[in-house]
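With one protein chain removed, the remaining protein chains of the complex are shown where they sit.
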Amino acid sequence: MRVIGLLIVIAFGSLLRYGVFFFPEWGDPASPASLHVSPHYIEEATAETAVPNLVTAVLADYRGYDTMFETTVIFAAGLACFMLLRVLQRQVPECRLYRHIPTGITLRIEKGGKLPTESGSFERIDANWVPHDLIIKTTARFITPFLQIFALYVIAHGHHSPGGGFQGGVILGAAIIMFAISYDLRRSIQRIGEQATAVLGSAGVLIYAGTGVLCMVLGADFLNYSALAGLMGVDPVMARSHSMLIVEIGVGVAVSAVMVWIYYNLSSAGRHDEGL
Amino acid sequence: MIWELDFIILTLVIFSGIAAITVKDLLSAAILFGAYSFMMCLLWAIMGAVDVAFTEATVGAGVSTVFFVAAVFHTTRNSKD
Partner (left out) sequence: MGVELFTDIASQYNYLGVVILMMIGLYAMIAKNNLVKKIIGMNIFQTAIILFYVSTGAKRGATIPIIQHGHNGHGHEVIHAAEYINPLPHVLMLTAIVVSVATLGVALALAIKVYHQYGTLEEDEIRGRLRE
């Protein structure tokens, strides 16, 4: 297999090298990639949509149809992970491990034994519990609120600085994943359960598609945001800017929920009892 | 666009890409893949693609490495090639 692999790689590599030889010079302003539609976007986007960040303007307004399907692809990936891995029958584990906090003794209770009540002096631990994790827990507790506010800032300020819906959504999902890693998977599922992540994921896609259908109901084409000007009470240019914020919020909600959903399924191999 | 920085980081990217597929321990391969992702993010920031670099920094070095470590945790850590 290695010989076949090397031959294929050398053949395709030389083909690509031959093709790259005729490219225009790197960094040339008059190369064909920068000539046809792109000058129109650079020169007219701020006048037509009142958004200085050109990438967000093109992503959410001029090419908004692609972004809607990108959100759908993310939701489909979360759904695929769920369907592949999730084990829905609750299996009673072979033995559970409990730790008595004042003395530090670990109890191991076999199947069918009497479990200690959920009082303050017993906590349930995973099979690979590590002591001395006070630093990790305290640091995670300090950083998480700032991370979440930063994620909301990135979503909301995407019109003027690099950022947007997708980046902010991933940072928000990563904050929740950090909480799940530093504490326990069970504690994270108590706060944001699996049903909540699935519903939020589909709600994000619904917000995006719903904005498009609303434009269609008001008489214009699908995802033509200037039709919402009468509903919002502003002129059509500002209506496009505000609708871009609405769809970016939809994208952010969907992406953060799906990242947490995929993490729940991958880190416990579907069983949702013990995590990383 | 500073071309000297571009060449040095492109060479580093190629080396970390070769290292990520050559080591025998799968956990080390996952962490090297995170390093590869960070260098790619630097490369795009040098070329002026700030949105793409932001996305790759959060996705590649944040969420993607966590997924790899979770998958290695549930399968096996050593590989035969």
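Note that the chains take the letters A and B in the order they are written out, and that residue 1 is the start of every chain.
One rule holds for everything that comes next: a contact is a pair of C-beta atoms (placed from the backbone, for glycine too) under 8 Å apart; a residue touches a chain by one contact, two chains touch by 3 or more.
Please read these numbers as outputs of a predicted model, since none were measured by experiment.
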{"item": "Selected residue (touches chain absent from view) among A:Leu85, A:Ile143, A:Ala156 or A:Ala220", "value": "A:Leu85"}
{"item": "Residues in chain B touching the chain absent from view", "value": "1, 3, 6-7, 10-11, 13-14, 17-18, 20-21, 26, 29-30, 33, 36-37, 40, 43-44, 47-52, 55-56, 59-60, 63-64, 67-68, 70-72, 74-76, 79-81"}
{"item": "Touching residues on chain A - with respect to the absent chain", "value": "1-2, 4-6, 8-9, 12-13, 16-17, 20-21, 23, 25-29, 31, 33-34, 37-39, 41-43, 45-46, 50, 52-55, 58-59, 63, 66-67, 70, 73-74, 76-78, 80-81, 84-85, 160-162, 166, 255, 262, 265-266, 269"}
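FYI, only the chains that are shown with their structure count from here on.
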{"item": "Of all residues in chain B, those that touch chain A in their complex", "value": "1, 50-51, 54-55, 58-59, 62-63, 66-67, 69-71, 73-74"}
{"item": "Interface residues, chain A side, partner chain B - complex", "value": "27, 53, 55-56, 162-164, 166-167, 170-171, 173-174, 177, 181, 259, 262-263, 266-267, 269, 276"}
